[in-house]
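Worksheet: one structure, shown below.
One chain of protein is taken out of this complex; the other chains stay put.
Our next item is chain A:
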Amino acid sequence: MDQTTPSPALQVERLSHAYGQVTALDAVELAVDRGELLTIVGPSGSGKTSLLRILAGFETPNRGGRLRIGGKDMLDLPPDRRPVATVFQHYALFPHLSVGENVEYGLRVRGVSRPQRRARAAEALEIMRLPGREARRIGQLSGGERQRVAFARALVTEPDILLLDEPMGALDEPLRRALEAEIRGLQRTLGTTVIQVTHGREEALAMSDRLVVLRAGRVEQDATPRTVFERPVTRFVAGFMGLTNQMTGRIVSAGNGQVSIETASGRFDGQWSGAAPARPGTHGFLAVHPEKLRLDPDGACSNQLEGRVVQAFYQGLGSRIELETEFGVFIAISGCNESLGGTINRFGWTAGDCVIGNLDAT
């Protein structure tokens, strides 16, 4: 082993786990650098919660694999001897202890003296902008305050990795936005390695250094948020990232990132997004985000279709319009709020906004 470079914060190798006949994780590979904020996203049942529980030690993978934190094997260690701390989805704050006692708890079980742990708890509450709240009962706190206490309680033990299980799950929308920025800032200042699990696309894109998309226990894509959003490698990832206007067809020409696909409704141009280079003749998919569809397209839109407006939902800054074509329904977000119901409209999108990739085997 190379002695000069420290081992990565987390290494996961071929980790597999099943509940009875149901596969939760299927040979998952993952490496996380120190100080990195990694977000694991995926639909429910994709295995993201199982993965987090295995990292924390609440479950032991029963289909093999390795798990190392800071270069040390972890699978034989119980949760109380792993250098990780979790912020749970519903915070799991101890209701019979005060705010201060909750924050101190990790130090108390480590045998830290009372004055010392008081001081460190006070410091952690200060960082979480809850100074002097030690005597409060958990029941007296608001949702946002509880989340801050949960963070303080986890951070006070100075874990090698901070695990966040749907940290925003129980919070209202405006509070989420504020806390996203706050967690990100805190993570940068403290340099803590953070692994968070979420199903919220916006917070995953906004907060992360890197994004891992899980599907049915397998890593579907592992890249920066920007890459995952702009170059989803599979149709599933594209759909999960909100590129819900999709068609399938056959790749007809490929070159220099620009590819064309022949579908039932014609030929379309777009950016190649698959993991392996494009090969003409293979099956492929095309995906476009609703925001990128334009009604009444000009010449810049090399891809065009015609559809009948079946429904339009007013959304303030624009309208969400459902266009029925003979090849399925397309969704467009339009800045125009005039009623379009029933009219036939041309719509289109540019090759730059269009993603084309390999059609996955499934």
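Here is the rule we go by: contacts are C-beta pairs under 8 Å (C-beta built on N, C-alpha and C of every residue); 3 or more make two chains touch, one makes a residue touch a chain; residues count from 1.
The definition used in the following text is that contacts and distances are computed from a predicted model.
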Worksheet item: When you check the chain that is not on display against UniProt, which of "Molybdopterin synthase subunit MoaD", "ABC transporter permease subunit", "Quinol oxidase subunit 1" or "Phage shock protein C (PspC) family protein" does it turn out to be?
Response: "ABC transporter permease subunit"
Item to complete: For the chain that's not shown, point to the residue among A:Arg120, A:Arg153 or A:Arg210 touching it.
Response: A:Arg153
Worksheet, complete the sentence: The one residue from A:Gln11, A:Thr39 or A:Thr86 touching the chain left out of view is A:Thr86
Fill in: For chain A, the residues touching the chain missing from this view
56-58, 78-81, 84-86, 88, 90, 92-96, 105-106, 108-110, 137, 153-154, 157
